[in-house]
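One protein chain omitted, others in place.
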Amino acid sequence: MIAFWTLAALAVTSAAMIIVVRNLLHAVLFLILSFVGIAGLYITMSADFVAVAQVLIYAGAISVLMIFAVMLTPRSDRDNAGNMLQAPALVLSGLVITAVSMVAVETDWRLADRVAFESTATEIGDALVSPFVLPFEIASVVLVVAMIGAIVLVRED
Amino acid sequence: MAIDTEPLVVNIGPQHPSTHGVFRMRVTLDGERITDAEMIVGYLHRSMEKLAEERTWTQNIPFTDRMDYLAAMTGNLSYCIAVERLASIEVPERAQYLRVIFAELQRIASHAMANGTFVNDCGAWQTPLLYMFREREKVLDLFEMTCGARLTLNYMRIGGVAFDLPDEFLPQLRSLLDELPDRIAEYEQLLVDNEILLMRSRGIGVLSPEMAMNSSMSGPMLRGSGIAWDVRKADPYCVYDRMDFDIPVGHTGDSYDRFRVRMEEVRQSVRIIEQAVAQLPPGRHCADVPLNFRPPEGEIYSRIESPKGELGFYLISDGGPQPYRFHVRSPSLINLSALREMVVGQTVADAIVTLGSIDLNVGEMDR
Amino acid sequence: MPATAKLSGERLQERIDAAVPGAIEQAANAWVCVRPEQLVATMTFLRDDRELDGRYLNALSGVDRYDYFEIVYHVSSLSHNHEMTLKVRADHDEPEVPSVASVWRGAHLQEREVYDLLGVSFAGHPKLARIFLWDGFPGHPLRKDFMAMPGGRSPGLRAFPNEDEETWGGEFRGD
Partner (left out) sequence: MQLLGRWYDFRDLGNGVARLIEALEDVGAPDGVIYAVTGLLGAVAILVFVAIAAVMNSWIERRLIARIQVRRGPNRTGRFGLLQPVADAIKLIQKEALQPARADGLVFSLAPILIFIPAILAFAVLPWGEQMVLADLNVGVLYLLALGSTTTIIIFMAGYASNNKYALLGSMRAIAMLISYELPMVMALLGVVTFAGTMQMSGIVAFQETHWSWLIFFQPLAFLIFLLGSTAELNRTPADISEAESEIVAGFHIEYSGMKFGLFYAVELINAVAVSGVITALFLGGWWAFGLEQWIPGWLIFIGKLYGVYFILIWFRGTLPRFRIDQLMAFAWKFLLPLAIVNVFAASIEVLLWREYDLSAGLVLPIAAAVNLALAVVLIAGWGRVMGAAYEQEPRRPRLFSEIDVPLPGDGPASGPAAASEPATA
């Protein structure tokens, strides 16, 4: 319980700091901290595979992508300056918050009554290739398409 | 769709592990690629040419030590030969042979240093450098034995050399000559077919033969570009015309070729020393040249093949006790003429390798 | 084994005059002096001519001759293995000569060096800046009047200490 509240506080605070800090690179660093906090939350739920995957993919890979994106932007644009997108963003985030809180309030949360999985990795593996094989494959195809599209876009000729 | 990135201006040097002293190169980078390069020198400028105008002809010899401090012997030699030609001084035969022996020993030491630092610049963490230092150390021991100094030797004199060989010199030289070919073979075995070294230096810093000649390149730079030219053959000084040796010439003019040319030159130097020791005649080691010596009025441009390239002295005498003009054609400076052409378009890492293959010496460059 | 041949000034003059008339100001035994106006044309001819083949610039040096500056070009042919010496003179008060950096890439740094140390400016040089000394260094050290002292004297010794005519050439360094 202590772990949950600490990690939740960490994740939420750093998420808030992403918005507050002016320096875009600091924002990315806070984002990573937030990711790590969420990974910790997964561990409290005994979802070790998801937690480790969270660190590997989000804290490791996605954030590197973001750092590249930030470093490739000219220095003058590299802060959280106010711009004309403020109002739409406010509306959008308001909607998201409403939706999420409604889900949180409306759902009938039940505590899991069974013990933690023996090994989540095998379960996830089995699930991915037997019941969810179609979504899994579709996701792979979508990613490949995105990758090829990106390559085509940045080709010089 | 090209991504616009900020150009990054990076100063390589003057304090940098790979600039061999205080050479500074200001490069403009696009990512890791160099779009512009500018060399900034002069950090070691001591105005030797002016100082030399205030000192007598003999007093100037120590200055030549301090130009290319990694090859002081050839600096001495070039200056002394220039003065001797200016004043038509006859040098005893034994001195000529001693000069050849020491000049070639110096070439071995200098090339060992050059190749060691070159491979170090390729990223081999100090190891080849320290192996090459082992050989250099033995050469320096021989120098110390003969003239008491290891770096700034001040051994050559106008009219000959300062001291004759000590008794233990020739046996020790013999043992060095016996082991050197094995050592070179060992280094070649370790380095020349090393895949990473090939990847790093093949096609890097390419200098075409036309460009090399037009940029007044000399020494291994010129030979690496495929031009079979060597002052020792073209304009023999001392007794090089009695020596049998080959000029190693590269194929494509890249950094690797220059490295191999230096490697091969060490082997040729061993050959020359072997012959010089075999032919070494008895006799005096220095001609009688008065201390208060004044060359006749006139001017001379005289050059020798130093390890770095063509080391020339343009001396003008007005008949006085000191030179009227003392100009050094320093290969280290002039070999940088084409630096910009060689590094633009490469990455920073390549520029370092290219710079390493030029084998510059800041002492000689800035004088 | 042949040593590098030195082309005599007369021979050079003969050859250059045929291609660039009136370029030679003076021809001496070992060198020729070129008029500054025709320097670049002469040097280009020298470089491209098959017989002279001055494709290699050995050295470019500047000399302060009190009345004028002299820029000395040591040019050689690697193919024919011969060497030529050319000179060009510049006025002492406003020294300027045309740059030959367009003819030989190797002249680039050497002209900068002469500019830095002697103050001779080279017209048409792509980047004429000080090379060894910093910008704003007062004067040009290799000029003979750089360290001028009162009474027109310059430092350095004009004769050896305690030297007289008898010992001249008589005191030997023995071995």
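Read from first to last, the chains carry the letters A, B and C; within each, the first residue is number 1.
Just so we're on the same page, a contact is a pair of C-beta atoms (placed from the backbone, for glycine too) under 8 Å apart; a residue touches a chain by one contact, two chains touch by 3 or more.
Computed from a predicted model, the values in this text were never measured in an experiment.
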Interface partners of the hidden chain - shown chains only, full complex considered: A, B, C
Option touching the unshown chain, where B:L170, B:M211, B:V277 or B:A349 are the choices: B:A349
Touching the absent chain when the full complex is considered, from B:A124, B:V139, B:M156 or B:M342: B:A124
Missing-partner contacts on chain B, residue numbers: 8-10, 16-18, 32, 119-127, 130-131, 134, 185, 192-194, 196-200, 202-203, 209-210, 213, 223, 226-230, 233-234, 244, 246-252, 256-257, 260-261, 264, 347-350, 352
Contact footprint on chain C, counting only the chain that is left out: 50, 53, 55, 78-79, 81
Contacts of chain A with the absent chain, listed as residue ranges: 23, 25-26, 29, 32, 36, 48-49, 52-53, 55-56, 59-61, 63-64, 67-68, 71, 118-121
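By definition in this document, only the chains that are shown with their structure count from here on.
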Chain pair with the most C-beta contacts: B-C
Interchain centroid distance [CA atoms averaged], chain A/chain B, Å: 60
Centroid distance [mean C-alpha coordinates] between chain C and chain A, Å: 72
Chain C residues within the chain B interface of the complex: 1, 3-4, 55-59, 61-64, 72, 74, 78, 81, 83, 85, 104-110, 113, 117, 130-134, 141-142, 146, 155-160, 163, 167-175
Residue ranges of chain B touching chain C (in the complex, touch as defined): 41-42, 45, 47, 49-50, 53-56, 157, 164, 211, 213-217, 227, 229, 233-236, 241, 284-286, 288-292, 301, 303, 310, 312, 314, 316, 320-322, 324-325, 327, 329, 333-334, 336-338, 341, 366-367
